[in-house]
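== chain A ==
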Amino acid sequence: MAEFLIETIGLPGWLAWTTVAGVSAFLILNLIAGGALVFIWAERKIAARIQDRLGPTRTGGRFGWLQSLADGIKLLAKEDLMPDGADGLLFRIAPYVSFCASFCAFIALPFAFDVVGLRLNVGVFFVVAVLGLEVFGVILAGYASASKWSLFGAMREAAQVVSYEVPLGMCVVVPVMLAGSMDLVTIGEKQAGWFTNWFIFHDPFTFVIFWVYYTCAVASVNRAPFDLAEAESELVAGFHTEYSGLRWSFFFMAEYGSMFLVSVLAAVLFLGGWNGPVPVASLLGWSDGTAVTAPYAVRLVGCANLMGKATLGVLVMMWIRWTLPRLRIDQVMTTCLKYCTPIAALMFAGVMLWQLFLPGGLLPGSRSQAAAVREAWLEGEADGAPVPEASVGFVPAAGRQVVGVSR
Partner candidate 1 sequence: MRGADFVGQLEAAVPGAVVERNFEAIDPWLEIAPEKLLETCRWLKHSCEIRFDGLQCITAVDWCEPDPKKAAKVSWEPHTELVYHLWSTTSRVSLVLKTNLPRWKNDEPGCLPEVASVTSVWRGADWHEREVYDLSGVHFVGHPDLRRILCPEDWEGYPLRKDYEMPLEYHGMRGR
Partner candidate 2 sequence: MTECLFSAMLAQLPLAAVDWHGLFFLLFAAIACGAAVMVVLTDNVVRMALHLVLSLGATAGLFFLAGSEFVGAMQLMIYVGGTLVLLVFGVMLTAQTQLVALKTPAGDKVLAGILGAALFAVLVQSAVSIEAWRRPGLAEVAAPTATPLGMALVGVRVDAGDSESDRRPPSGYLLPFEIVSVHLLVVLVGAAYLARAKRRRTPRTVELVASVESSQPSRVDAGASESASSVLVETGR
């Protein structure tokens, strides 16, 4: 896109790159904001269907699809009040800290084989690191609202998120090990082809690890049955008791943002990301670039696949929320320390041994990964190939190329 801007419009180099960066940032931000709006509406509808009622029907047309807009306007109109005992600065900053934390993880998430904000070589590691930052917003909110209840909610949430990062980290390492690299795009590429190549079906261990990952993801995002932070039955509304109006909606947006983030991560790591169950692109012969529209069609299909899987993940989270009661804080901790972590460790060891004895996957046709990576490095075939030009994204300023290996 940058060349197009430079040659045709004649923008100076740096301006072209800025607009490219601006466009991609705008796209990601609105994807999540739009996603949050859709998920708010979906949550209302799903909750209604589970509870044998209709949910919003009349706001804005047939299925009440304008309901989230109505919510948004209501939240904007609401007064942003602040309790007098509160610590001004921290109270205002908290929602934006947790909002930015859950949004800036989206830079590294690939939506098609090269439609990625910034192709980080340490994609997975970066996302997990940033996921841990969201707890700061909650702690600050809990402390700054100067009320006992929000302090309780903040402490519970902090303890829960920090302790669930351990099993989450372990589950995330398994696909990295299978793909041989932390780069999310490579992980996605390794799962191309039929759905048998997906890492979830790679071997029984990865199958279990996927479910452990999903549980830990639900817990680290604070959705029921682990939603201790805003356990309305005990702590009124947990850490965001004192918030209202726009600030409260930022917390809400952060929650839906990180829910979507965790589902996209699950899709990329275990469910083959943009590769659909049936390799449509290669079957129709698009991927070798014959048809003019091929590159865009392939990316579109890829995006659709990933969105479908991620939305499925989010919908299952909503489904769980409206059926299961809430766990107590010590039960949440025991599931983390006594169940998730040991199982994750065991499965991790299992996958390692599996790699040793059966480099190939369980099902025929999946290529062996780990061994390949090692030889590739030895013969010097760079794993981190120079960033293909077509990548839409913020490339560091002109004149600097991220070069894989300078041999």
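How were these candidates chosen? In short, all candidates are chains of the complex that A comes from, given by their letters.
In the analysis below, a contact is a pair of C-beta atoms (placed from the backbone, for glycine too) under 8 Å apart; a residue touches a chain by one contact, two chains touch by 3 or more; residues count from 1.
The model shown is predicted, which means the values in this text are computed figures rather than measured ones.
Colleague: Pick the candidate that touches chain A in this complex from 1 or 2.
Modeller: Chain A touches candidate 2; the others do not touch it here.
Colleague: So in the complex, the part of chain A that touches candidate 2 is made up of which residues?
Modeller: So the residues of chain A in touch with candidate 2 come to 8-15, 17-18, 87, 89-90, 93, 120-122, 125-126, 128-130, 132-133, 135-136, 139-140, 143-144, 151, 154-155, 158, 162, 165, 180-182, 373-374, 377-378, 380, 383-384, 396-397, 399-400, 402-406.
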